[in-house]
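A single protein chain has been removed from this complex, and every other one stays in its place.
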Amino acid sequence: MTMENDFAQLDFDRRERRGAPETIFCQGKSNSQLLEIVRRFHASGEDAFGTRASADQAEVLKAEFPEIQYDALSRTILLPGRTERPRSVFGPVAVCCAGTADTPVAEEAAKTAEFLGCHVGRFYDIGIAALHRVVSALPKLREAKAVICCAGMEGALPSVVAGLIGAPVIAVPTSVGYGASFQGLTALLSMLNSCAEGVAVVNIDNGFGAGYMAFQIVRPR
Amino acid sequence: MTMENDFAQLDFDRRERRGAPETIFCQGKSNSQLLEIVRRFHASGEDAFGTRASADQAEVLKAEFPEIQYDALSRTILLPGRTERPRSVFGPVAVCCAGTADTPVAEEAAKTAEFLGCHVGRFYDIGIAALHRVVSALPKLREAKAVICCAGMEGALPSVVAGLIGAPVIAVPTSVGYGASFQGLTALLSMLNSCAEGVAVVNIDNGFGAGYMAFQIVRPR
Amino acid sequence: MTMENDFAQLDFDRRERRGAPETIFCQGKSNSQLLEIVRRFHASGEDAFGTRASADQAEVLKAEFPEIQYDALSRTILLPGRTERPRSVFGPVAVCCAGTADTPVAEEAAKTAEFLGCHVGRFYDIGIAALHRVVSALPKLREAKAVICCAGMEGALPSVVAGLIGAPVIAVPTSVGYGASFQGLTALLSMLNSCAEGVAVVNIDNGFGAGYMAFQIVRPR
Amino acid sequence: MTMENDFAQLDFDRRERRGAPETIFCQGKSNSQLLEIVRRFHASGEDAFGTRASADQAEVLKAEFPEIQYDALSRTILLPGRTERPRSVFGPVAVCCAGTADTPVAEEAAKTAEFLGCHVGRFYDIGIAALHRVVSALPKLREAKAVICCAGMEGALPSVVAGLIGAPVIAVPTSVGYGASFQGLTALLSMLNSCAEGVAVVNIDNGFGAGYMAFQIVRPR
Amino acid sequence: MTMENDFAQLDFDRRERRGAPETIFCQGKSNSQLLEIVRRFHASGEDAFGTRASADQAEVLKAEFPEIQYDALSRTILLPGRTERPRSVFGPVAVCCAGTADTPVAEEAAKTAEFLGCHVGRFYDIGIAALHRVVSALPKLREAKAVICCAGMEGALPSVVAGLIGAPVIAVPTSVGYGASFQGLTALLSMLNSCAEGVAVVNIDNGFGAGYMAFQIVRPR
Amino acid sequence: MTMENDFAQLDFDRRERRGAPETIFCQGKSNSQLLEIVRRFHASGEDAFGTRASADQAEVLKAEFPEIQYDALSRTILLPGRTERPRSVFGPVAVCCAGTADTPVAEEAAKTAEFLGCHVGRFYDIGIAALHRVVSALPKLREAKAVICCAGMEGALPSVVAGLIGAPVIAVPTSVGYGASFQGLTALLSMLNSCAEGVAVVNIDNGFGAGYMAFQIVRPR
Amino acid sequence: MTMENDFAQLDFDRRERRGAPETIFCQGKSNSQLLEIVRRFHASGEDAFGTRASADQAEVLKAEFPEIQYDALSRTILLPGRTERPRSVFGPVAVCCAGTADTPVAEEAAKTAEFLGCHVGRFYDIGIAALHRVVSALPKLREAKAVICCAGMEGALPSVVAGLIGAPVIAVPTSVGYGASFQGLTALLSMLNSCAEGVAVVNIDNGFGAGYMAFQIVRPR
Partner (left out) sequence: MTMENDFAQLDFDRRERRGAPETIFCQGKSNSQLLEIVRRFHASGEDAFGTRASADQAEVLKAEFPEIQYDALSRTILLPGRTERPRSVFGPVAVCCAGTADTPVAEEAAKTAEFLGCHVGRFYDIGIAALHRVVSALPKLREAKAVICCAGMEGALPSVVAGLIGAPVIAVPTSVGYGASFQGLTALLSMLNSCAEGVAVVNIDNGFGAGYMAFQIVRPR
């Protein structure tokens, strides 16, 4: 038995197999690991799209790849590869969130869907404490082919939205709240128990997963 | 040290101290215990109002007190005492529930508030999956001085209602649901995290507590 | 404030608003409530499709509506209305499950998607303890436009499947298992943490919700 | 589908709809977001009342609005608008807490109720380990039209108080404690299970919610 | 390796080692296992004291040992052995409970302490919703050398009692309650977080353990 | 997409791939499903070994296969196939349990290991409340090449045993206990946190898994 | 209603009522609050004994009261008052702990018991992974009139000790461990489920409570 010990085994045939390239989850990776991974993406010609990138990580990457794009709100990075990506050709996808504090997660979803070629509309701070904000967004929400709803606290936004439209709703619980919100657990459980049909849920704060799922739903096959 | 061992120590000065008489939580009491307690209420002249009474318990009590009233939906009993109770003089109190399966809890709340002298309006099966049902109830909900909202599953109804009215909302999570509803825990947590101000929560399925709290809010002092 | 107390407020414009009619969650409803609701559906001409129907409930309904169809495995009922439903026109949708004990949930999903007009393929007992079963199903899974994966215990099936295909995966945790499966909680958590992109999750044992979501994904809009 | 992306949609008709203006939850907002929101309140003429404001946030706001009032114990800010607020006209409301460490939450409740026009009495460090402290406060507690009880650890104070008075008790679990207090969860559960009628509960550390609820209870309508 | 497979290995030197004999936890044992164990106790001359005995188990044992004593409330059995047991010589021990539904657990504690030789006083249904009941029991509670407090729901009784006396308090959470009482978990957590010093806790419904602990505290050594 | 819908896909090359044949988890299977599965095993010539078989299921199987062996304590069935199984050739394996109520789980482990060819020694009712029982079993426990320890309640037995021997310990938490044992969760957590090295844990009540793991450890390769 | 707002209401008749003076829980108090409280103790002549005091708090107090004693391991402070305290007259009390990391909690217990007049013996790092360490301590443990056992991880020490001695055991779960120790929850649950009689439990890391309880047990009355 010989030793095989490469810290990262990249999956460059994922685009072939799954319709979208592998992406990079930056959180928890050391600077040297992240840099090496981005280098491999770059060498392969594939786009390097990363989520949960800290400002420090972005600095380290920019030193070597000045053309890298870092978005501080969504904490995403993008180093374009040599292939032409589709732009705003699928969808539209609507990304909603309940409050100002949910915008980082919503933007992670939006940026992911946009990277994958979706046209994205944003509907932020439309939480149910002031229901007219949902209602006034409704005509546009009804145009979307998939709707992402991010909410913390009681997490009721996706249930309310799903009850009013025909498109599938991807619910993203956020860790926004305090006390018995339990870092998003309450919103998660609430969304799983939606009394409105047509809601499916991703992990707490998983904007990336929601954006990816929306892309899978709206791209033609 | 002598032994003191009476299984029940009734609190007949509670009306004086708290403004409402002691009531009977029937669940978990043996037939003989329950019968003895009702006898003591009856002997004292005080109204005997009981919650969580099973049909069997009601039968046992009726055999001795044929005039006892049993309501199977709310599982309440009432054996009127010798004092005149106020009727429909406080409030009004609105009792809402999200789905058909929540009606037993809602009725426990309504019957309790009525026993204590409140005027009660009922608004049932107005869950947020069909928001127009809430909206059409709104004009009457706005007349209420206290609103009780019972809901299981994601428990969003009290948040939606509270955002639309000015009266305090008493939220009652119900054990309606399955899977990750965890017998009402999800609705409980959701209600505690309401993004709308003016929601306070009682225990799961505690219609009695909600009705009592509403009475305390609406009676003049 | 007058009293409004109808135990069920049916939502017959749901088809208009959402693209699919209201359905009936039979569990927790009394025989008389269920019968009355089915009568109203029947009177309206709308299809009455119900889930979580017990054999006893089916008997009660059959006494009045002999043409009602009851499927014991999925526990669904169907009383066709006066409109023509689409049949096998959307999709295809693949419904997978990990073990024999997951088939009731899988069938609830399949029957729901079929009721809503989807073409459904079934891939049962393909759990990951014998990975070749997944592998041999793969060519057909790759034809599906949406894939539903039902699994209890460790709930790994949707992660494995999602990593191999391009279509969105709707994961349904089931309450199959014992001990630290906690009635499906472990499978639920596992699915929410899938390391493969493109998995969204519904409530434990919520085959209906998965079938509905699949319909929303695959129907053209 | 055009993009709509304002990070905050203020709800200035809330006073009309609900009887009290929107307030600002400062925690989790960036300095620039908070400043912009306060500017909009100021421009509208509405009072800007904020909770969970850090000393740093207060500094930032004071640089632009020197007249802003910051209370470090309750962490509230107040920038008076152009309308005359009612002062000490509703109530009285009693705010109790069990221990010294609960005072920040109690003060958030008290300051909120005062902002909304209530007359507030404070009864601090009256926890049940020395019951005579509750007893000696009792005559004044009985004058209150609503009582707020803040407690961490075993959270028994609201149960003891509710058993002795006729006014509704709003229980606020605090995150005070250690070990099996689980950051306030134990107090929360304890309060939800109060054996004394007339207790309703808000989220852990939610002094604001309790103060708002008390206002709703005591203001005349 | 030979097989050693006796289903029960009795510990007859426990009295020597620990000061009290082994006892029998009847729940979960088959009739034949229980009968065989009682026979061995009987043959050894040791008292056979058992807890959590069902009425059915008592019947089976009585058929062979007519002199066995069964107490249905506490679900204890006693088959006296050939040694003289001490009676009412240690203590006194006070056993309190909050409500009528707690009496089975309280009686298990009391019967256990009495079996072990303690003088026991009972103070039942003195829950804190009517604090004067605790207060009127206080003079006698102060005579006790150890106090057992059984309570379900919010479990506040031991905290209130401990704050008023000098003896150690053994708190027994009971599974009495519903909803967020979580079968005694809330009372357990509440008791562990008592703000009054001098409270130690045993398992939910563990009257036996509390009685045994009280015996260990009060017997002279 | 054609429909593939066989409720059970048996894995007869498992013996080849993994060194032991597939077995049958009887719980949750209908009589007809179980019967069909046993028939397929029988037809293939493979041994049919099943766990979690109820007495009713055993009856159904015996009607068709009179030679089937059912062990009521361990709830295992065995219908020998046409191949010769190894008997008592691997090991020895020691199976311990803490109390009488743990014997069903211990026997499931023992019967599984024996089915797979292990020599098994049993050491039952040696819980740590009487430590001399562990100590007296020690010489034989030290002969074992793998030790299985089943315990409920506080689950300390595997920790104590592991600290005294050199062989690996497989810990099996059992659902024996009440109150805060939470159906085996406490024992599970305790075993996972063993301060003695050399303990690995299987699911609550999973005697089968422990027996299988022991077989894998002791068989030569 | 006038305002009563003293942040701390000291309880100087506690010694009279309960047999021991009030003590100070320093954690969570501001420097100025703590200083003021110590001043009041000092002025009253009462000993000021505090737990959970940080090194910083000790510095602040020493600046005004140079004679104050601070023990960094147990984090206790002592400012002797004008009354003579009993020293080493009650007991003996044994304080055990399982590992080196448990010593801060064990010392808090020991220092508390000593402050209250107990003679204390310490038995540290005697965890069950090396059982001979418990066994060799046994002769002295058997002399104690009360035994405190502190342990984290699987928390088995009190169960093992209780099974070997006749004195009551006060179990203190510690937050020592990682992963599934859940900051002491596992040890807490394990201790509550002890299969050995005579174990009662205090909160996680509550050395103070254990020392106080031991004092109550051993002091003569």
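When the chains are written out, they are named A, B, C, D, E, F and G in that same order, and each has its own residue count from 1.
Note that in this section a contact is a pair of C-beta atoms (placed from the backbone, for glycine too) under 8 Å apart; a residue touches a chain by one contact, two chains touch by 3 or more.
Since we're looking at a predicted model, the values are computed, not measured.
For the chain left out of this panel, the touching residue among F:Leu35, F:Leu73 or F:Ile217 is F:Ile217. Interface note for the absent chain: among G:Val60, G:Val135 or G:Ala180, the touching residue is G:Ala180.
Touch with the chain omitted from the figure is made, among F:Gln9, F:Thr174 or F:Asn193, by F:Asn193. Residue positions on chain F in contact with the hidden chain: 17-20, 23, 145, 163-168, 170, 188, 192-193, 197-203, 208-210, 212-213, 216-217, 221, in rising order. Contact between chain A and the absent chain runs through residues 1-9, 11, 14, 27-29, 33, 173, 175, 183-185, 188, 203-206. Touching the omitted chain from chain G are residues 92, 94, 100-101, 103, 119-126, 129-130, 133, 137, 140, 143-144, 176, 178-181.
Here is the rule we go by: only the chains that are shown with their structure count from here on.
Inter-chain spacing, taken between the CA centroids of chain C and chain G, is 56 Å. Mean C-alpha position of chain B lies 35 Å from that of chain E.
Averaged C-alpha coordinates put the centre of chain F at 44 Å from the centre of chain G.
Annotation for chain G: residues touching 2 or more other chains are 163-164, 185, 188, 192-193, 197, 203.
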